[in-house]
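The structure that follows is given in the form of structure tokens.
A single protein chain has been removed from this complex, and every other one stays in its place.
Right after this comes chain A.
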Amino acid sequence: MTTKEKLRQANDYKYAGNISFHTKNYTQAMEQYSKAIICDPTNPVYFTNRALCHYLCKELELTEVDCTRAIELLRDCGFDADTNPQTTSEVPAAQKPLMSSLLKAQFYLGMSLFGQERWRAAIKHLKAAYPLCRHFNDPKLMVIIDSVRICERQLSQEVYERETHERAQLHTLLMGLLNKKFRASCELKRELHCSEEYDSLKAKYESNVASLTDIFSQVNEKKKKEHFGDPNALEDAPDYLIDPISLDIFRDPVITRTGQTYERAWLLEHLATSKTDPMTRGPLYASDLVPNIAIRNAAEAFLKKNMNPAP
């Protein structure tokens, strides 16, 4: 078979795979994409398509393998994780499928890592998928925002648990030392026949133990706040940092022609059903939206100061 025939054959397998995919027969679709990959192992689209099948069948490790391969192939075509779609808004039509493929590869890689509880790596790839989703006005924006938030929280939790464990060990050690010292003094007093001082020694020992426990519980409380943020902070957030649709702090705010600011993901979701500005009811299109960088920076600063900072 010539190379050209092989490529055509691979494309035919992909179409067969797509048909199976749309009838939700993922195992069959996977087989077709695998055949396409054998004919043409350089096309990232076949890998991302198969990755999606793996993902939907909850085969997270295999999703990861296929997405990683797709990202490598895309990098060879000049598309890497740093491709910034804002500067490539005029991408040639021929490159759109590759960009869309990069979006899927980054997103499903991120989600498969998320499912495997590999939070740090998941954040990296989900964040790489975000600007691509924005470019395509893809509704996965919402999933990314929520998942990244969960990852950050989990990471913070892991650090908190490790540190709490270390502190508990230190606490036990210090308690042991106090106890040892107390026993030794008792022994000494007994030898010197002044056992009546035992009560005062015991009182001193008990007050030391109580202070130590108190200090540790204060530190734990403080660390807890540092890691999980103050639950009341969000209520104290100024209104101008709150998205009027989700009532949540802004992450990626956009501004409309009339000057209203919304969270991009939720506004796009609203625009999918009604092409109106939620506040003014005037006509509004996704193409009219511009990022509101000042508010984004203010919201980021607020989150960093009051909530769990991203590690």
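In this section, a contact is a pair of C-beta atoms (placed from the backbone, for glycine too) under 8 Å apart; a residue touches a chain by one contact, two chains touch by 3 or more; residues count from 1.
Here is the rule we go by: contacts and distances are computed from a predicted model.
With the options "RNA polymerase II subunit B1 CTD phosphatase RPAP2 homolog", "Ubiquitin-conjugating enzyme", "Trafficking protein particle complex subunit" or "DNA sliding clamp PCNA" in hand, the undepicted chain maps to the protein name "Ubiquitin-conjugating enzyme" (source: UniProt).
Which of A:Tyr55, A:Phe79, A:Trp266 or A:Phe302 touches the hidden chain is settled by the complete complex: it is A:Trp266. Set against the missing chain, the residues A:Thr68, A:Asn137 or A:Ser246 yield one that touches it, A:Ser246. The chain not shown here touches chain A at positions 142, 234-235, 244-248, 266, 269-270, 273, 276, 278-279, 281.
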